[in-house]
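Complex shown without one protein chain; remaining protein chains in place.
When the chains are written out, they are named A, B and C in that same order, and each has its own residue count from 1.
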Amino acid sequence: MASRVKVNVLFFASLKEDLGVSEIELDVSMLAGRSDLLDALTNELGTECVAPLLAENISIAINRNIEKGDFSLEAGDEIAFLPPITGG
Amino acid sequence: MASRVKVNVLFFASLKEDLGVSEIELDVSMLAGRSDLLDALTNELGTECVAPLLAENISIAINRNIEKGDFSLEAGDEIAFLPPITGG
Amino acid sequence: MDVIRVQADDFSLATEYEACATEAGRDCGAVAAFVGLVRQADDDAKVVGLHLEHYPVMTEESIEKIVHEAHQRWSLQHIRVVHRTGALNAGSQIVLVVVASSHRPDAFAACEFIMDLLKTEAVFWKKEIRSDGEVWIKSTAGDYDRRDGWKNTVASSLKR
Partner (left out) sequence: MDVIRVQADDFSLATEYEACATEAGRDCGAVAAFVGLVRQADDDAKVVGLHLEHYPVMTEESIEKIVHEAHQRWSLQHIRVVHRTGALNAGSQIVLVVVASSHRPDAFAACEFIMDLLKTEAVFWKKEIRSDGEVWIKSTAGDYDRRDGWKNTVASSLKR
């Protein structure tokens, strides 16, 4: 079994409201990818709670860079779930 | 002979510098048109001095409206010779 | 009521912006502003200053016409135009345009439109006082192109 690492997961705006939490620490396997991350979040928060994170218009940023494809998590990574943005 | 009326003639910017005068009062015949006006100015200022007024890029305003065609002057009219404008 | 002033005195963007916000009211979502200044550098010769001449009343009327056309083209709450005349040193403020609207596209377009038309349609004469002499400035081909560009945008298609 791969070694486990801790990552920080942030939820913003409507997601923060939907989930009722802005930040959680999560145990994931070293080099976990997108689906591993979502599995770990489902374990932690429950299927229903995770549903909003799966919507098509939600972006994932790893260490503040939007990742459109897959990724490999490392210890201390900051993962953020971002609803559609609008400034100005 | 047509009755005479007095009109005011203004010169701006480079024309004021060229002619050395910013405003003159002129006697013209009632209902004088464009060529009558230029004749009267030539009599008053001399051929050489009037030359800059005849340049293609000089506009004439009667009572602050640009007149591209001919016109008929009346007593008290304010005639202005305008070099190319640029604001802003 | 819009504000159009032609004056020798300097102006304050802060004051005009505050006045604009007050006039525009609570539907105002966007204020676009522009200030033109006397640049020192122009090609090789240094610009020491400008001398700006105008034709009282006709100049104000020429600006009113531009402002009126801006209102016809866009939804605007308030417009302020302040244009200086007389002797201006390098670095001085020359002209200010402030436009308030509900939406930013209207505010931006109107502010730029007004500036573009001031260049070619407002009754001012501008002499550059340069290190190598004095030159009466004319609108450039670029200035006329920018003015003509607005003619090709049909007012109704721009109006929301």
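In the analysis below, a residue touches a chain if its C-beta (ideal position, glycine included) is under 8 Å from a C-beta of that chain, and two chains touch if they have at least 3 such contacts.
Just so it is clear, the structure is predicted and the values come from calculations on it, not from any experiment.
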**Message:** So there's a chain missing from this view; which of the remaining chains does it actually touch?
**Reply:** A, C
**Fill in**
In the full complex, chain C touches the hidden chain through residues 12-14, 17, 21, 26-41, 90-91, 102, 104-105, 107-108, 111-112, 115, 142, 146
**Residues from chain A at the interface with the omitted partner, ascending** = 10, 12-14, 16, 61, 64, 80, 82-88
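To be clear about the criterion, only the chains that are shown with their structure count from here on.
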**Asked** When the centre of a chain is set as the mean of its C-alpha atoms, what distance in Å lies between chain B and chain C?
**Response** 29
**Interface hub residues of chain C, defined as touching at least two other chains** = none
